[in-house]
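Here's a structure for you.
All protein chains of the complex are present and in place, except for one that has been dropped.
Residue numbering begins at 1 within each chain, and the chains themselves are lettered A and B in the order written.
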Amino acid sequence: MDLSYAPAPESRAIVDIASSYGLFIDGEFVDPVDGTPFKTVNPATEEVLAEVTAAGPQDVDRAVKAAHRAWSRTWSRMPGRERGKYLFRIARLLQERSRELAVLESIDNGKPIRESRDVDVPLAAAHFFYHAGWADKLRYVGLGPDPRPLGVAGQVIPWNFPLLMLAWKVAPALAAGNTVVLKPAETTPLTALLFAQIVQQADLPPGVVNILTGAGETGRLLVAHPDVDKVAFTGSTEVGKQIARTIAGSAKKATLELGGKAANIVFDDAPIDQAVEGIVDGISFNQGHVCCAGSRLLVQESVADDVMARLKRRLATLRLGDPLDKNTDVGAINSAEQLARIRELSEVGEAEGAERWSPACDLPDRGYWFAPTIFTGVSQAHRIAREEIFGPVLSVLTFRTPAEAVEKANNTPYGLSAGVWTDKGSRILWTADQLRAGVVWANTFNKFDPTSPFGGYKESGYGREGGRHGLAAYLAAHVEASR
Amino acid sequence: MTLLDVSAGVAEATSSDASLRRFLHGLPGVDQVGAEARAAMLSTRSIKTTAKAAAIDLAIRMVDLTTLEGADTPGKVRALCAKAMRPDPSDRTVPPVAAVCVYPDLVATAKQALGTSGVRVASVATAFPSGRASLEVKLRDTRDALAAGADEIDMVIDRGAFLSGRYLEVYEEVVAVKEACGDTHLKVILETGELATYDNVRRASWIGMLAGGDFIKTSTGKTSPAATLPVLLVMLEAVRDFREATGRQVGVKPAGGIRSTKDAIRHLVTVNETVGSDWLDPAWFRFGASSLLNDLLMQQAKASSGRYSGPDYFTLD
Partner (left out) sequence: MSRIPVAKTYKLYIGGAFPRSESGRTYGARDAKGGFLANAALASRKDARDAVVAARKAFPGWSGATAYNRGQVLYRVAEVLEGRRAQFADEVARTEGLPARRAAAVVGAAIDRWVWYAGWTDKIAQVVGNANPVAGPYFNVSAPEPTGVVAVLAPQDSSLLGLVSVVAPVLAGGNTAVVLASEAHPLPAISLGEVLATSDVPGGVVNVLTGRVGEVAPWLASHMDVNAIDLTGAGEGWGELELAAADNLKRVRRPADEDWMAEPALDRLTWCLETKTVWHTKGA
């Protein structure tokens, strides 16, 4: 019998999207001084969701000044114990309003509700919960007995995990005693604006969190503002380099979380069905819009045919479509621009001689969609093996020995993450040792936890987010001057 | 081990204890965390409206309505048979279940009660549930059930032999029982709760299939845990790979602990997304259950009437 699933859409009634939004500065939503309006759309339908504001130079200045004032007058002076209670409040509010946030995230981003509901939002709440507990324990971070906050953090986040990336940025900054000006991505501003309401509900002192919507220019202004003491950026390597140049020679500190081209290494003794799940997750999770996506499959030649057969069979069961349907596995590509880039690189892959395969898959008429795609016969020289595609596109390469696997895995300017699949513990740990990557997953993939530092080697950026290490990036050791 | 290796190896796998061990230990390992995560993800599927109605109808047709108690009597079995043929006396559209499952000494009673209804009689055998008896006794037990007219035999494997690594002994016992069964369908109960690891579940599944079992079945229902979704997942992967390697399709029967419609639908979703529609048929997938049926009926009544029902409106048999 054919058991076809009836549509099971999550109700949209829980969210209340305003027709237009101002900027969140000093505890209030305000009209821009020199900002300009732009629209945010639902990538699954191309429907305009709301008009938001691209903050201009004076808006940025106002927000940074508010943040600085809040830092020097209130937040940095407040005992950690009390700061922590605000963060606990935010964590609880995120939990309480979790369904609303999940639905809004799926509408604005295009990701399946199953992921926003089960991954993004719970993890965002967990980040606040974890960092709330650090606020009064900073002396245990490892920077000496009296570490100090840095001041105002200018934070620029991407569109792939809008609320979660916000949590990764805001929670440690506040726990350490910094105040923030955060710019969500141009295409996904809505959950950050809802977060601003949560900040109000938590009664956070004005100016501690400021949210400026906008595009690249707003981000540039923020990063360059003289009163910003710390820059935290997640996004492309290209922009990361620009930021590094912008702050060069200044006192600003930076954490950069950039691109990746992760290798997922499957040895012949891997738990094969779970490895296939991991490969699928590595490339289809969040439509492949993941900087640590397992976009290069390195499979041992002796099992390559078997793995490919299983992989194709499994990919054919993925359910692509309405992000709000509770049974959707693959949602919409976040923007027309991103879709164009994925298409372009896929065409390059074909032109360079790799063999392209996708499961039979009906794409909706409206919105931005791309079927999961595998390229076989890929060599290290192909662009699809080297460049970050940021979409559900997998390049498959083979290897013969562990040393060759490691060599190929490391043969990239990136170094964010990697996966290793084998039943042999010793080989896992050896491989992990050899890999030049900031996160190595063994017999699993795409796992995140607030206690676990995340970040890359080489051109995947510097600094870590999460855990003790991520928190330390928002603190400076304080040494008493000698007399 | 690749599928090609498997298909080449099947013939010789059972030629000796050593080669069977080599074969079983050459099967790909199962990562517990990954298998459980996959099962948990599948259980988040939301099956609504028409899909739910279809799934409930299918689940009813897949039930092996079971009574396996020391206190069973002909009267109890006749009542169960009546329920099996007409699960909901107030609604003629409700289909009969697949089979009634009883102990060997009650097969004749069940056979008589079910008549020509098409509901099959399954009998447990081979010193169910422990399987702790000589092969001779197990075969005698099986023949008793067959002589009484059983359409299907549910045997248990020797878990003691399995856990001590005597795989060939387990295999040969299943072969012997299958031989006694002839064309009668044989379900091989692995008792996965006692096998403890998913690697063992995968290996025992392969022994059951290699030895000629028509179905592999999770549990006797007498130990805990009985059927769980990750165990079902691993067994489904085994029947899928076995068909790929040999061309022969083997059925799967989770039994024990499946009490709610929600549980049953989760199982069907796991079947659907692991092995596909070829197994979504009472010929290839069964639920060993007793109380499940009334919950399915109650959910179906909710679907057709639009209001919640209560247990007082369904027969207790």
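Here, a contact is a pair of C-beta atoms (placed from the backbone, for glycine too) under 8 Å apart; a residue touches a chain by one contact, two chains touch by 3 or more.
Since the model is a prediction, treat every value here as computed from it, not as a measurement.
**Q** Where does the absent chain make contact, in terms of the chains shown?
**A** Output: missing chain touches A.
**Q** Can you tell me which of A:Gly144, A:Pro206, A:Pro359 or A:Gly467 touches the chain that was removed from the display?
**A** Candidates A:Gly144, A:Pro206, A:Pro359 or A:Gly467; residue touching the omitted chain: A:Gly467.
**Q** Touch as defined at the start, partner being the missing chain; which of A:Glu100, A:Asp118, A:Asp136 or A:Glu352 qualifies?
**A** Candidates A:Glu100, A:Asp118, A:Asp136 or A:Glu352; residue touching the omitted chain: A:Asp136.
**Q** In the full complex, which of A:Gly84, A:Pro112, A:Gly154 or A:Gly456 touches the chain missing from this view?
**A** A:Gly84
**Q** In the complete complex, which positions of chain A touch the hidden chain?
**A** Residues 81, 84-85, 88, 126, 129-130, 132-137, 140, 401-403, 425-427, 429-431, 433, 450-451, 467-468 of chain A touch the chain absent from view.
What we mean here is this: only the chains that are shown with their structure count from here on.
**Q** What whole-number Å value describes the gap between the mean CA coordinates of chain A and chain B?
**A** 44
**Q** Can you tell me which positions in chain B touch chain A when the two form their complex?
**A** Listed in rising order, the residues of chain B that touch chain A are 2-4, 28-31, 33-35, 37-38, 44-52, 54-55, 58, 237, 268-269, 272-273, 277, 280-281.
**Q** Which residues of chain A touch chain B in their complex?
**A** 1-8, 114, 118, 269-274, 277-278, 302-303, 305-306, 309, 317, 326-327, 423, 443-444
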